[in-house]
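The next block holds one structure in the form of structure tokens; read it before the comments.
Yeah, one chain of the complex is gone here, protein chain that is, but the others are all in their spots.
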Amino acid sequence: MTAPPRPVARPDRGIRAARRLDPREAGFQGLLLLSFGLGVVVLAVLLIQVIVQGWPRLNLDLFRRFPSSLPSRAGAQSAIFGTLWVIGFTALFTVPLGVAAGIYLEEYADKQRWYNRLVELNIQNLAAVPSIIYGILGLGFIVRGPLKFGFVVISAALTLTLLILPTVILASREAIRAVPMSIRLASLALGATKWQTVSRQVLPSAVPGIATGIILALSRAIGEAAPLVLLGGLTFITFNPTGAFSPFTVMPIQIFNYIERPQSEYRVVAAAMIVVLLAILLLMNSVAIWLRNRFRQEW
Amino acid sequence: MTHTTTQRRGGATAAGTSLRRSRPRYGERLIVAFLFAAAFLSVLVTAGIVISLAIPTVDFFRTVNIGHFLTGRSWAPLFKPPSFGVLPLVAATIVVTLVAMLVAVPAGLGAATYLSEYASRRFRKVFKPVLEVLAGIPTVVYGFFALTFVTPLIQKIWPFGAPPDVYNMLSAGLVMGVMILPTVASLSEDAMNAVPQALRAGAFALGSTRRQVTTRVVFPAALSGIVSACVLGISRAVGETMIVLIAAGGTPRFTFDPRQGAQTMTAFIAAAGFGDQPTGSTGYKTIFAVGSLLFVLTFIMNIFSIRLVRRYREVYE
Partner (left out) sequence: MKLQRYGLLAGLVAGALALTACGGSDAGTGSGGAQSLSGTIKVDGSSTVAPLSEAAAELFRETNKGVQVTVGTSGTGGGFKKFCSGETDISDASRPIKDSEKTACQAKGITYSELLVANDALTLVVNKDNNWVDCLTVAQLTKIWDKGSKVNSWNEVDPKFPNQSLKLFGAGTDSGTFDFFTGKINGEEGRSRSDYNATEDDNVTVTGVAGTKGGLGYFGFSYYEENQDKLKALKVDGGGGCVAPSVEATQDGTYKPLSRPLFIYPSTAALKRPEVVAFCEFYLENAEQIDKQARFVPLTAAQQETAKKELAALKKQAGG
């Protein structure tokens, strides 16, 4: 048995004195802290700037009024309701598809089969495809092409569904994976079928994790503008959607629209809308985190 | 009594017939089929993306020379006579990505290193959410920030020569760097956390300082994960649309000067999209041609990054 290598000879003062006051140590640590600080500082500046700029127009009129060619009369009601409609439908499509795919991949898929590996590879790739490519997909297949729905709520919802599906699948898989094998084995031992095990034991335990993942994915969808720009979201819309096949606008698109208009008062309205959007996102993320903590189980 | 129902399909067991079901459960088979279909949807989506990009692109290259497309320096697809050299768009994408990485890599890596090697539990609890918030801010908000705050600021404090234009790549790149920072940071942190504590302990036992452990042990060990994080960051920068659309402008210009505005690939696609070209026109097809180029570039980077992650994960498990 060889002895561990002897440490390189160091003068004693090297070990004692260098401990706390070595400028290189402190310098390095300071540098790291600084780089961390960059993110914090920028975030703070951004939030402050947006709030300060949007303050004058942050009032109920923002919710009551519609976009107008007169900046003093511009509001965001059509965008807010448009967002609710689009996200509502997106959730409707995403939840069953994402959870089902997650269940299949975790519980049923034989990982040695080529078609299952293909599916996994695909999902990993799709998660990293730029969002505007999904816009192109939507434009080619849903708005025009075979489905020809046009620039309506459901086109946006379908496109966003495809965009966030990989994220939801990933979150479902992790939540399902976290359920210990012993639960499944015990259920099967008692005579339950595979599906009974999944639906009555695994899934209920995984629901909080899945719900958290869905809420986070939806909050990403709320902020997406690029794919919807390609789907015709740049029209001047002064009404709320009336159905799945109604023209629409959503908050990020309306914000973009107002930013593009050079009158400085539009910038103020845009900033106010941004504050509302960030508040909504903050709320959603807080709910997701609360869910995660409230229902967390120690196995 | 043996219970082996887990391993067999259809519920038959090796032991007594009392446990064999009289008929297979078709209802369950149906459910599994539906679940598989939901998962297979992802393959259909990829196929859809490839088809929806490929067909118009192939069509496009029937009328436009692909060599000219890839090497030409003048992008004017909608003018008469049109010019289809895509290099200005690619150059702009490169410049903005470069600026973004100059911000995101040092800051993200630094933040990750601090969180992984130095930070106390309380610090992490308080400050890690900051990174998550940065990651969750919609890109249109970042674009707004770039145009209304960063650009005027840069124009005011610019110390030498001509200040940047109102639409410039520098602002867009800086803000994009902040947007990507959380991605680089969190993936790098994962990579560094995966380095076994034993390596660190050994180094400390030999008398290394924290800095030496970090730079000489942890970094090299986590290198492939860190590189993968950077590549993923680059991929996100290349694919980002709103920030450049709002802050970098719409002039296709072949330049590497970040003070000027220029149109990136993504900004072109978005701009062409809301000019709303009619189906089948050459203008319509340019959207898909540039989209294909973008898809291929990000696809290659993603595959590379996934491979790297897989490789470093194997080493330690």
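Chains here go by letter, A and B, matching the order in which they are written, and residues are numbered from 1 within each.
Everything below uses one rule, namely that contacts are C-beta pairs under 8 Å (C-beta built on N, C-alpha and C of every residue); 3 or more make two chains touch, one makes a residue touch a chain.
Note that the structure is predicted; figures quoted are calculated from it, not measured.
Interface note for the absent chain: among A:S69, A:Q112 or A:S182, the touching residue is A:S69. Only one residue from A:V95, A:M251 or A:L281 touches the chain missing from this view: A:V95. Think of the hidden chain as still there; on subunit B it touches residues 74, 76, 78-80, 83, 151, 162, 165-167, 249-253, 261, 271, 274-278, 281.
Panel shows subunit A; residues 66, 68-70, 77, 81-82, 84-85, 87-89, 91-92, 95, 99, 200, 203-205, 207-208, 210-211, 214-215, 232, 234-243, 246-247, 260-263, 291 of it touch the chain omitted from the view.
Keep in mind that, in the parts below, only the chains that are shown with their structure count from here on.
For the pair subunit A and subunit B, the distance between mean C-alpha positions equals 14 Å. Residue ranges of subunit A in contact with subunit B, taken from their complex: 5, 7-8, 10, 15, 18, 22, 24-25, 28-29, 31-36, 38-40, 42-43, 45-46, 49-50, 53, 96-98, 100-101, 103-105, 108-109, 115, 118-119, 122-126, 128-137, 139-141, 144-145, 162, 165-166, 169, 185, 188-189, 191, 193-195, 219-220, 222-226, 229-230, 232, 234, 252, 255-256, 259-260, 267, 270-271, 274, 277-278, 281, 285. Of all residues in subunit B, only 3, 5-6, 11, 25, 27-28, 31-32, 34-36, 38-43, 45-46, 48-49, 52-53, 56, 103, 106-111, 113-115, 118, 127, 130-134, 136-145, 147-149, 178, 181-182, 185, 206-207, 209-211, 214-215, 232, 235-236, 238-242, 245-246, 266, 269-270, 273-274, 276, 279, 287-288, 291, 294-295, 298-299, 302-303, 305-306 touch subunit A in the complex they form.
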